[in-house]
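First, the structure itself, so that you have it in front of you.
Note that this complex is displayed minus one protein chain, with the remaining chains in position.
Letters are used for the chains, namely A and B, taken in the order the chains are written, and counting of residues starts over at 1 for each.
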Amino acid sequence: MTSNNSHFVAPIDETPLLATDAVKTDQAPLSLWSDAWRKLRRRPLFIISALLILALTVVALFPGLFTSVAPNAGCELANSEGGPTAGHPFGFTFQGCDVYSRVIHGTQASMSVGVLSVLCVLVIGVTIGALAGYYGGWIDSVLARLGDIFFALPLILGALVITQLPLFRENKSVWTVVFVISLLAWPQMARITRGAVIEVRNADFVTAARALGVSKFGALVRHVLPNALAPIIVLATLELGVFIVAEATLSFLGIGLPQSIMSWGNDIAGAQASIRTSPEIMLYPAAALSITVLSFIMLGDAVRDALDPKSRQR
Amino acid sequence: MVRFILRRLLQVIPVFIGTTLLVYYMVFALPGDPIAALFGDRQPPQAVIDTLRSQYHLDEPFWVQYGLFLQNLFTSNLGNDFTGQPISASLARVFPVTAMLAIEALAIQAIFGVAFGVFAGLRRGGWFDSTVLVASLVVIAVPTFVLGFVFQLVFGVQLGWAKPTVGANADWGSLLLPAVVLGLVSFAYVLRLTRASVSENMNADYVRTATAKGLSRPRVVLAHILRNSLIPVVTYLGANLGGLMGGAIVTEGIFNVPGVGNKLYQAVLRSEGPTIVSIVSVLVLVFVVANLLVDLLYAWLDPRIRYDQ
Partner (left out) sequence: MRFTRTSKALGIVAIAALALTGCGAGGGTTEGGGDTAGDPNKVITAYSNEPQNPLLPAATNEVYGGRVVELLFEGLRTYDASGKPVEALAESIESADAQNWTIKVKQGQKFTNGEEITAKTFVDSWNFAANSKNLQINSFFFESIAGYEEVSAVTEETSADGKKTTTPAPTAETMSGLVATDDSTITVKLAQPEADWSLRLGYSAFFPLPSAALADPKAFGENPVGNGPYKMEKEGAWVHDQSISLVKNPDYTGPREAKNGGVNFKFYTDPGPAYTDLQSDNLDVTDVLPSNALKTYTTDFPDRNATKATATNSTLNIPGYNPNFQGEAGKLRRQALSYAINREEICKVIFNGTRTPAKAFVPPVIEGFEEGIKGSEVLTFDAAKAKDLWEQAEKIQPYDDSKPLQIASNTDGGNKEWIDAVANGFKNNLGIEAEIQPFAKFAEVLNLRKSQELPGLTRAGWQGDYPSLYNFLGPIWATNASSNYEKYTNPEFDKLLQEGLAAKSTDEANAKFNQAQEILFEDLPGLPLWDQARAIVWSNNVVKAETGWNGGIRYFDITAK
């Protein structure tokens, strides 16, 4: 609001209306997103986090580049909880598997579970929450109460039943876990979105936009949501980590990924067996998880800053 | 306002029916005969199993079972669980314990989360901000069963500051340790939500106006920045209260808290429909009331929000 041409109440003779309303047509209007992108790519926070995420993606897609030890083979009980040796820099798990190789190979499943679940939750939760908060009235009542129903669903009951569905019973995969997590976690996202949208929907700039003829839905998408993003991004980035760990809990209960799919969650759950004797085994998958969460938190922070209209300086 | 509240309370009815129907059906759909499972590998005479099955109406179709549950509910007697214990009595035992635990955990995460979040948000990128970022990473990346175990071992066994487990006769003191563990993960959420809001609102016009008016810094922070930053935090806490009341299976297990989570877990493993649905029924009420309170708080936090439309 500090820009130079924002004298809305200037005396008419001092500032000719024509001049004020003149649009600089020679300059392409900067949309919110392109403006954000312009700012984003110069921010060190963004560059670092993007590089980290890129690196994690490469590890996830091509684990073979980083370790020659086959992930789920050659586990010898004789090596149980063994310390680091040549070729096995992180030592061995309780079952005598190579920790380093498992962490590398676990990246794919864990990143998939985290990222896909967050995306699903974002799509469902933000849509429902935004509609409920923005339109209010009976739409709010129906959507918010729908969220309540799913919220009241006990996690393990939901997970047990879902994994029993014919679709998933025979082949549990990353998608099974994503489905379970998304189904039970979207109400949280919907609530946060709803709250943020309710806060923003009465703001002056929304009223102004509506007065300028922007459609109601258009105002939601173009003005309300961008201004409600901060809590959504915070929730999404934290949930990424929480979901990856949730997969560990599901695996632990026997309703997560099968043993043949390696994941940090599986490793963390498995390391519980050595928690009294060799707690460091848990450190490596937990550290990998932390780095992932950290990079997404930084990314989220950078994106939020770039999008924040209040901090836009122009 | 009164009409708004009344309308919301009336909405309990469809939510209640929807939830109980869904949950009851899910239990119904679980594989395995719950009665046979009661006895493990060593099965009793078939007559015992069959008699128990008919006693608990397990041979009836779904709608009859659900109808019987509703009937029991409205005659204020929830029936018996599969070991013959009245369900109402076990609910009366577990809910107060979990309520205490939830309130304690909620207080911990609200107080520390908001306080730390404000400091971190005011000085973004500072050493405090970075430290709490790392701390929140730790509580997220380390699963509860590890965190709980470590706390138990360090504070309960090695230092002897607290009883390592809760057990019978739970009180505020003995629930403190599990409450801290339970509050930690959500603490990260509260902290980061507060931080994001605060850092966003710091640049708002009204903050500049307030500062320009000559208000003291603490007053600006508390009365203007914080109050306007609380909506996402309050939303999260409201939702989280529901989650906490639903019982934290892992935490209650580690600290042997005889609460809702433990009960629910055992009931799910045993496919005890009536127990599960009774617990969920209570939870539905908690959720709806918590949501209502959150919505009322919105209006208080931000006077622009009105519900009487």
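Note that a contact is a pair of C-beta atoms (placed from the backbone, for glycine too) under 8 Å apart; a residue touches a chain by one contact, two chains touch by 3 or more.
Note that the coordinates shown come from a computational prediction; the quantities given were computed from them, not determined experimentally.
Chemist: For the chain that's not shown, point to the residue among A:52, A:75, A:214 or A:283 touching it.
Modeler: From the options A:52, A:75, A:214 or A:283, the contact with the absent chain belongs to A:75.
Chemist: Looking at the full complex, which residue from B:67, B:96, B:125 or B:167 touches the chain that isn't shown here?
Modeler: B:167
Chemist: State which residues belonging to chain A touch the missing partner chain.
Modeler: Touching the missing chain: residues 72-78, 80, 94-97, 156, 160, 251-255, 258-260, 270, 272-277.
Chemist: Counting contacts across the full complex, list the positions on chain B that touch the omitted chain.
Modeler: The list for chain B reads 30-34, 36-52, 54, 59, 83-85, 89-90, 93-94, 149, 152-153, 156-157, 160, 163-165, 167-169, 253-256, 258, 262-263, 265-266, 269-271.
Note that in this section only the chains that are shown with their structure count from here on.
Chemist: Show which residues of chain A lie in contact with chain B when the two form their complex.
Modeler: It comes out as residues 1, 136-137, 141, 144-146, 148-149, 151-158, 160-161, 164, 187-188, 191-192, 194-196, 198-199, 202-203, 230-231, 233-235, 237-238, 241-242, 245, 248-249, 252, 268-269, 272, 275, 282, 286-287, 289-290, 293-294, 297, 304, 308, 310-311.
Chemist: Can you check the complex and tell me which residues of chain B touch chain A?
Modeler: Residues 7, 11, 14-15, 18-19, 22-23, 26-27, 29-31, 133, 136-138, 140-143, 145-146, 149, 185, 188-189, 192-193, 195-197, 200-201, 203-205, 231-232, 234-236, 238-239, 242-243, 246, 249-250, 264-265, 268, 276, 279-280, 283-284, 287-288, 291, 294, 298, 302, 304-306, 309.
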